[in-house]
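The other protein chains are all here in position, but one chain of the complex has been omitted.
Order as written gives the chain letters A, B and C; numbering starts at 1 within each chain.
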Amino acid sequence: MSVHVVPLRVYFVIFTSLMILTAVTVAVAYLDLGPLNTILALSIAVTKAALVILYFMHVRYSPSLTKLVVAGSFLWLFILLSITMSDYLSRGW
Amino acid sequence: MSDTPSAAHPAHLAHHFDTVEQQRESSSLGMWVFLAQEVMFFGGLFLAYLVYRSSYPAAFAEASHHLDVVLGGINTVILIASSLTMALAVYYAQTGKRNLLVLFLLATMLLGLAFLGIKAVEYHHKYVDKLIPGVAFSYPGPNAQHAQLFFSLYFAMTGMHALHMIIGFGLLIWLVNDARKGRFTPEYHSHIEIFGLYWHFVDIVWIFLFPLLYLIGLHDAAGGGH
Amino acid sequence: MSTFTAPTVPVETREHYLNADYGVRSWLLTVDHKRIALLYLASITLFFFLGGFFAVLIRLELLTPQGDMVQSETYNKMFTMHGIIMIIFFLIPAIPAVLGNFLVPLMVGATDLAFPRINLLSWYIYILGGIISLTSIVVGGVDTGWTFYTPYSSTYSNSYVITAGLGIFVAGFSSILTGLNFIVTIHKMRAPGLTWFRLPLFIWAHYATALIQMLATPVLAITIVLLALERGFHIGIFDPALGGDPVLFQHLFWFYSHPAVYIMILPGMGIISELISCFSRKYVFGYHFIAFSSLGIAVLGFLVWGHHLFVSGQSAYAGLIFSVLSFLVAIPSAIKVFNWTATLYKGSISYQAPMLYAFGFIGLFAIGGLTGLFLAALGLDVHVHDTYFVVAHFHYIMVGGTVMAYLGGMHFWWPKITGRMYPEGWARFSALVIFLGFNLTFLPQFVLGYLGMPRRYHAYPPEFQVLNVMSTAGASILGVGYLIPMIYFFWSLKYGALAGPNPWGATGLEWRTSSPPPTENFKQTPVVTEEPYEYSIREIKVV
Partner (left out) sequence: MFSGFPLFPEQASSFAADVDNLYFFLLAITAFFSTLIAGLVIYFAIRYRRRSEVELPEPITGSTKLETLWTVIPAIIVMVIFSWGAKVFLSLHRAPSDATPIYVVGKQWMWKLQHLEGQREINELHVPVGRSVKLIMSSEDVIHSFYIPAFRVKADVLPGRYTSIWFRAIKPGEYHLFCAEYCGTKHSGMIGKVVAMEPTAYETWLAGGPRDQSMTARGQSLFQNFSCNTCHRSDGQGRGPVLEGIFGKTIALQTGQKVIVDDNYLRESILAPASKVLAGYQPVMPAFQGLVNEEALAQLLAYIKSLAPQAATLPASTPMTPAPESERQKSKP
């Protein structure tokens, strides 16, 4: 959050790209690409989330402490998901 | 943003802060730390989803056919639009245009309401198809137990997300009549910014929910819908 | 040895936060962090003695092998309630909410926490959670153990699981809000000149604790929500009949509950750094190492929860990963203990009560930490998991560590909080009684644990009786030991000697204002120029 006022144009550009990405993710979902489907769906979702965070939530113009908090929360989510999955993936071994 | 030349202690500055700058940064950091906590809150749900989808991929893909991709898609568009209107509301709060601020806050409320409406319709469809997990769950496909697991997760995740939307809607009502009374000026509008962060967060949660719940079964079966 | 003159400070006016305002409204609607700390102190103490009451009942029950004092249903409810009240309503809030709330703004030179109203809200949420949990006791109690493992808690238990769960769910948000307040205050409201490495180690410890509170508590919240959904509406997330996995509940539960044990111990470590440095009148040895050890514990604490699942059906491969990580988290704690011991070297050590508690803490926490290594070793955990060895281990850390540090901190900052000194003789006596009673209670439990006596047993084979009798004897001494401070703290409010702003000659901004401090803490914001734990300053201006 900063005093920096984001020009209107940026908002509309971001909005349209979000719309396009939504359309793409739905379209891609109809093709049978095996495991690639999930990877693609997730990477599109991550880019959409990144756009919202950087521009709509002004993190791009925010002090680095805010960026640290955002990165930290996603890192902790990753810790929760990845180490627990290390149990489930290795159950058969 | 020039500091108000009036008394060294402008009206809206709380007693325990030294400068307006410090107060605004504190409230923004506070909100971001709260959102980090929310990420972990939804993280527990995503963990359950990840674990069960990796154990029963076929059942999940097959069960997700019973979700209406069209309604889900419309909801995604609505929610992203509401993110846009919220961002514009913040913009007009920063530039001090009071009635545009009120207008876009109302637009955000409207879109939020539309989202919840569609959600209610979807829940009703599940009720009609007897797909609500628990006692009255009947599922035509081969592995009904794992499908019930999918619907348990579906209701837990979308239900918790809808609850956050309702909380957001309540806060919006409070913000709108504050904005109408002209309480927010270019120097002091952190309430709007803070709420904007919360609203965008709720939108981001849906951005992940939509593909993970609605789009995982489309490729193999004959296509979406029932 | 150069000379040290206790800082001379002029006695200031009698206007302070306690007599600034009177009446119930001034307490129940206060936003002053000092008053909120006292509100927490009152509620914390109430829950401590309620939890202690259940502990006494448990120890009495275990006097006889047949378990003939109460039925097994009641016994199960007793140890569940002992667990829930002691952990959720005493250990987690105790040091952060009482001493933390009181001291963090003072130590960073601020007039109050960043969000005073949220601070009061956090106390009300704590009380609401407490009331809900107390109702779950009164209406019938919950018998699932504080761990609430499914499917017993979700399907087979017919006790008040959802009410107790709701109580914990609500109390969790109080912990989140306290953590949020601390993080923002420490980041944004430090006095001019007070850089990160001039902060007292108490603040570092509470910063690390706040990080854990923020990132771990929500996972417990969602776990309780899922448990309530499954139990209340049969929306089966963990239901094995639907292909759900009870071990997933354990993953989610322990993802919070292990970092929670670091929420309980880290503030205690923060207190010990202050006590050791003040009573040996020396810099803390290896300040940076202790500060970063706090953060190290906070981060590594999130990676190790799986050592609670070694025998619960988790894969061997994940067991290896968690075992390595659990050993790594032991290292920062070891660094701290060695640094505290090194601080004593060539110091000028006085034996006032807070220092006795600090000595007790170092000894008992060392044993507690080292017995943790037994549980982290995979092969050994198979034998000792869910036995009294585990009970003894975590009581050494929680009671030997956190409660000792809490009492040491209360004695150390009592003059600052109330402006009165506690009676030194009684305080030293009670510290000794607590130390002896504690060891007599829990050392036999290590032996019982390795013998294989399982936890949560209402009746046990007769050959374990002698050790259980010794443990119960120790528990009664410990109980008495805890009552003594309760008495003389109240006594000191009226008859205690008047304490000046800095009775111990300690460093830290909280000692540079009057005792008890004025509502706005400092007349004007103090400016910090010297390094932390700098004892060579001649005179300290009251700011």
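The rule we apply is simple: a contact is a pair of C-beta atoms (placed from the backbone, for glycine too) under 8 Å apart; a residue touches a chain by one contact, two chains touch by 3 or more.
Being a predicted model, the structure only gives us computed values, none of them experimental.
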Requested in this report: Quick one: jot down which shown chains the absent chain touches.
Outcome: A, B, C
Report summary line: Of the candidates C:I132, C:L344 or C:L407, the residue in contact with the absent chain is C:L344
Report task. Determine which one of C:S157, C:S257 or C:S294 touches the chain that has been left out. Result -> C:S157
Query raised in the report: In the complete assembly, which of C:W27, C:F53, C:F233 or C:Y450 touches the absent chain?
Result: C:Y450
**Report entry** Given B:H16, B:H66, B:K126 or B:H146, the one touching the chain that is not displayed
**Finding:** B:H146
**Report entry** Chain not shown, touching residues in chain C
**Finding:** 1-6, 67, 72-73, 76, 143-145, 147, 149, 151-152, 155-157, 240-241, 243-247, 280-283, 285-289, 310-313, 316, 319-320, 323-324, 327-328, 330-331, 334-335, 337-339, 341-342, 344-351, 359, 362-363, 366-367, 370-371, 373-374, 376-383, 385-387, 447, 450-452, 454-461, 463-467, 469, 535-536
Report summary line: Residue list for chain B contacting the dropped chain reads 55-59, 142-146
Query - Positions on chain A contacted by the hidden chain, ascending - result: 92
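In the analysis below, only the chains that are shown with their structure count from here on.
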Report task. If every chain is a node and every touching pair an edge, decide which shape results: line, ring, star, complete or other. Result -> complete
Query raised in the report: Between chain A and chain B, what is the separation of their C-alpha centroids in Å?
Result: 15
Query raised in the report: Which integer distance in Å separates the CA centroid of chain B from that of chain C?
Result: 35
Requested in this report: Two or more other chains in contact with one residue: find those residues in chain A.
Outcome: 65, 72-73, 76, 80, 84, 88
Requested in this report: Among the residues of chain B, pick out those that touch two or more other chains and give their numbers.
Outcome: 25, 29, 33, 36-37, 40, 43-44, 47, 51, 55
Query raised in the report: Which part of chain B faces chain A closely enough to touch in the complex?
Result: 1, 24-25, 28-29, 32-33, 35-37, 39-40, 43-44, 46-47, 50-51, 54-55, 69, 73, 76-77, 80-81, 83-84, 86-88, 91, 94-95, 190, 193, 196-197, 200, 203-204, 207-208, 210-212, 215-216, 218-220, 223
Query - List of chain A residues in touch with chain B within their complex - result: 1, 3, 5-6, 8, 11-12, 15, 18-19, 22, 25-26, 29-33, 37-38, 41-42, 44-45, 48-49, 52-53, 55-57, 62-63, 65-66, 69-70, 72-74, 76-77, 80-81, 84-85, 88-89
Query raised in the report: Any idea which chain B residues touch chain C in the complex?
Result: 14-18, 22, 25-27, 29-30, 33-34, 36-38, 40-45, 47-48, 51-52, 55-56, 59, 133-135, 143, 145-146, 148-149, 152-153, 155-156, 160
